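In this view, the complex is presented without one of its protein chains, the others remaining in place.
Showing chain A:
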Amino acid sequence: MQTVIDMITPTTQFTSSSTMGVFEPIHQISMWDDAFGGTISPNTDACIIAQADAKLDDKYEYASDRSLEPAGDDQTANINRNKVQRRLAQNREAARKSRLRKKAYVQQLETSRLKLAQLELELERARHQGLLIGGATANMGLCGSVNPGIAAFEMEYGHWIEVQQRKIYELRNVLQSPNGDVEVRLLVEDVVEHYGNLFRMKRDAARADAFYLVFGMWRTPVEQFFLWIGGFQPSELINVVMPQLEDLTDQQLVKVRNLQHSCQQAEDALKQGMDKLRQTLAQSITTLAGEATSYSSQVVSTRENLESLESFVQQADHLREQSLRRMSCILTPRQAAKCLLAFGEHLQNLRALGSLWAASPRKFA
């Protein structure tokens, strides 16, 4: 393959260029262009830079050429001149490439700077909407007020997540090693108890702010998308873990399907109760706005309706806890461990996806 150097060192071309000096750069560029087959630079910007720098290069070429020219032998002089020409051409090319790299790097910095400014803006927005997990700032809201009950919950929740992650490791380990059923059963009970702790925490937090609980305000938007009255949907738990439970007996299968069916019926009943609550609340707000006569009793019943939201969240959590306990009863200890592991990992994945999305939604577009 003909190298660049081979293409540009025909003696005749450069003998003449060495005498051109600094005043005919355009002519030289066109010679270069021809030598490279018209592909000296696809980018017009680089071409302009190359032209501008070619002017500089010419000066140095002319000067160094002069300084290296030996006094005597013509042939040796020619050979030396060729070597010099070659080296200078290489230098020029290296310099050009370096300039192009620098330009690309600067462009990259500019893009990153813009992206950073964008991310900072989104972060600020998310913070105001209370979408960030962890820290009391998530509950600042637009007013900047902090609900101590909720702030305490968020802190406890962060800790709960850490412990939950440890328990998931333990579940994985216990399934990989040949542990006896007793050990596995103990761990299963421990994990179910840990979920119980979460539901107790949520019950306390619901007293502070039931709406916060219902909408899962401490969670990422992705997780919120899957929420059912402030947490996971019990019948969905069964859908998630079933693929992991391949060795169920027929009797177990029947029991699991029955459990799922019961969950669905209970969920439906609670959902209709929530709908009724919404209707009743809407009506009482309309009445409040309208009639002045029964004002105080309307206010009382409106407040009662809002407070009953707390009991719905509590019922939903109760359903979640019962579904977990029932599953661990129907399944053998190992099966139950698999079930809890699969479910725990599922929630972990949702959380991870949610955090990714919250940090940079446009990446998914």
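By definition in this document, contacts are C-beta pairs under 8 Å (C-beta built on N, C-alpha and C of every residue); 3 or more make two chains touch, one makes a residue touch a chain; residues count from 1.
FYI, contacts and distances are computed from a predicted model.
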Which of "Monothiol glutaredoxin-s9", "DNA topoisomerase 6 subunit B", "WD repeat-containing protein 75" or "DNA-directed RNA polymerase subunit" matches, in UniProt, the chain that is not displayed: "Monothiol glutaredoxin-s9"
Residue among A:L198, A:V214, A:V241 or A:M274 touching the omitted chain: A:M274
Selected from A:Q233, A:N305 or A:Q335 as touching the chain missing from the view: A:N305
Contact with the hidden chain (one of A:S98, A:Q265 or A:T286): A:Q265
Interface residues of chain A (partner: the chain not displayed): 255, 258-259, 262-263, 265-266, 268-270, 272-274, 276-277, 280, 301, 304-305, 308, 311-312, 315, 318-319, 322-323, 326
